[in-house]
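Let me give you the structure first, and then I'll get to my questions.
Only a single protein chain was left out; the remaining protein chains are all shown in position.
Up next is chain A:
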Amino acid sequence: MTGKTLYDKIWDAHLVDQAEDGTCLLYIDRHLVHEVTSPQAFEGLRMSGRKVHAPDKTIAVPDHNVPTTAGRENTANMTEESRIQVEALDKNARDFGIHYYPVTDIRQGIVHIVGPEQGWTLPGMTVVCGDSHTATHGAFGALAHGIGTSEVEHVLATQTLIQKKSKNMKVEITGQLPPGVTAKDITLSVIGQTGTAGGTGYVIEYCGEAIRALSMEGRMTVCNMAIEGGARAGLIAPDEKTFEYVKGRPHAPKGAQWEAALALWKTLYSDADAQWDKVVTIRGEDIAPVVTWGTSPEDVLPITGVVPDPADFAGGKVDAARRSLDYMGLKPGTPLRDIKVDAVFIGSCTNGRIEDLRAAAEILKGRKLAEGVRGMVVPGSGLVRAQAEEEGLDVIFRDAGFEWRLAGCSMCLGMNPDQLAPGERCAATSNRNFEGRMGRGGRTHLMSPVMAAAAAVTGHLTDIRDLM
C-alpha cells in the first residue's frame, strides 16, 4: 500500500460517508462565520425550522463590512445596508447560540486572523468559512477552504459538507530566501509560475526548507493565497513552530488533552512514498521581491522587471493583458520601479498580523510617507492592534503619516468606507488586484508589507533591497 499525503490523512479522518460514485460526506470541525455570506444561510435555517447542529464548533465575527474608524460600535455610524448585515449577524449569533466576537470585543478582527489567534484552528482539523481566504488556516496542517452560502447553511444544519476529493499537489520551496524576500513573495511567485487556474482541482501542500523556515504568520500568508492559485486549499505540515504557536491559546487543548492532541498532530505529515498528482519545485534563492502589474494575481514580476507587452502572451491572455494594462493605466516596457503610487494599504487576512506590522514598521521607522501619498494600516484583529501599540508600532506608523485604524477587512475588498477613488493607484499587502476590488476604478499592486512600506516612503514601486 502506498503512503498517504497529509491531505489524504485529514480527509480520511473526517469521512462520515462515501457513496458509490465517490461523493463523500465530510465532517467539519470548525465553521467560521461572518456577516456578508451568512444572512441567507441563517434565514434558510429559520424557514425550514432547522437548528445549528454544533453551535460549539461555530464561531462568528463581523469583519467585511465594519468601519475601521472610531465610533463604529454605534451601528448608527454605519451605512444602512452594512448596519442591517452586522445587526443580522448579531441576532443570528445570539438566537442560535454560537460563539461570537462583536466589534466591542477586543478579540474581534478578520475571521482568518481571529480563528488561529483564539486557538479555534488546530492541526488536523477541517475548517470552513463562507470566504475564499479560509485557506489561511491550512498553515496549521488543517484542511481549510472557502464555501458558498448554500454550503454555509449545509454546515450549520449538519456540520458536514458534500465533497469530492481533490487531487494532491506538492509545492516545494527549496533552500533559503534571499534578504528582502518574504512569505508574500513566495506565494505570489508560485501563482506567477502556475497561474490562477494552476491549482484548480488540487489541494496544495507547501513544503521544503524555505517553508519550514517561515514563522506561523509567514505560513498563513503563503496558504492564504492558495485560492488565488485556484487550489481548493493550501496546507503546511505542522511542526514544533505550529505546536508552540497553538499552545496556551484560549481554545487549544490543555493538560492530558494537550498531550493526546500533540501525539496525534505529530502524525500529520505526508509519507515519504505518498503519491502526488502534480509537483512544482522552486528554488528559494530564485525568488525575488515581486509586485503585480495587472488585474489577476498571476500577473506577477520581480520588482526589477518592466510592464510586459500583451503581445508576448498567448491565447486568451493576450486580450486579458491588454485589458489589464488599460485598466491599470500602464504602458508596456515601463520599469515597474517607475510606477508612482497614490496610496498604501497595509493589512488584510494575508498580511495583517503582528509580524507584518513589525516588518513594515521597521522600514518606516524614522521615515515619512512620500509627498501626496496616503497610507492606511489596518491591524488584522483587536489583539494584533493592542500588541502593536504595546510595541510602539502605532507611533512609528503615525509619525510616518499613516492612519492607524481599527481591525477589519477594510480596503482589501472595499465593502466598508475604506476604498480607492477611480484611478487611484495603491501599493497593497492584500490578496486581489481584480478590477474594482478596492474601489471602482481603483488600481491595486500586490506586494509584501516591506515592499508596501518602501513604496510608501519613495512614492513609487520600490525594490526593498535598495532601502535595506
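For this structure, a couple of remarks:
Everything below uses one rule, namely that a contact is a pair of C-beta atoms (placed from the backbone, for glycine too) under 8 Å apart; a residue touches a chain by one contact, two chains touch by 3 or more; residues count from 1.
Here, contacts and distances are computed from a predicted model.
Chosen from "ABC transporter substrate-binding protein", "DNA-directed RNA polymerase subunit alpha", "Iron-sulfur assembly protein SufD" or "3-isopropylmalate dehydratase small subunit", the protein name that UniProt gives for the omitted chain reads "3-isopropylmalate dehydratase small subunit". Touching the missing chain, out of A:6, A:33, A:66 or A:147, is residue A:147. From the set A:184, A:232, A:405 or A:443, the residue in touch with the chain omitted from the display is A:232, counting the whole complex.
Residue A:160 is the one among A:5, A:58, A:118 or A:160 that touches the chain missing from this view. Listed by residue number, the positions of chain A touching the unshown chain are 16-17, 19, 21, 23, 25, 27, 29, 36-37, 39-40, 43, 48, 50, 53, 57, 64-65, 79, 81-82, 84-85, 88, 122, 124-125, 130-132, 134, 145-151, 153-154, 157-160, 162, 164, 196-197, 200-201, 227, 230-232, 252-253, 257-258, 260-261, 264, 296, 298, 315-317, 319-320, 323, 413-415, 422, 432, 434-437, 440.
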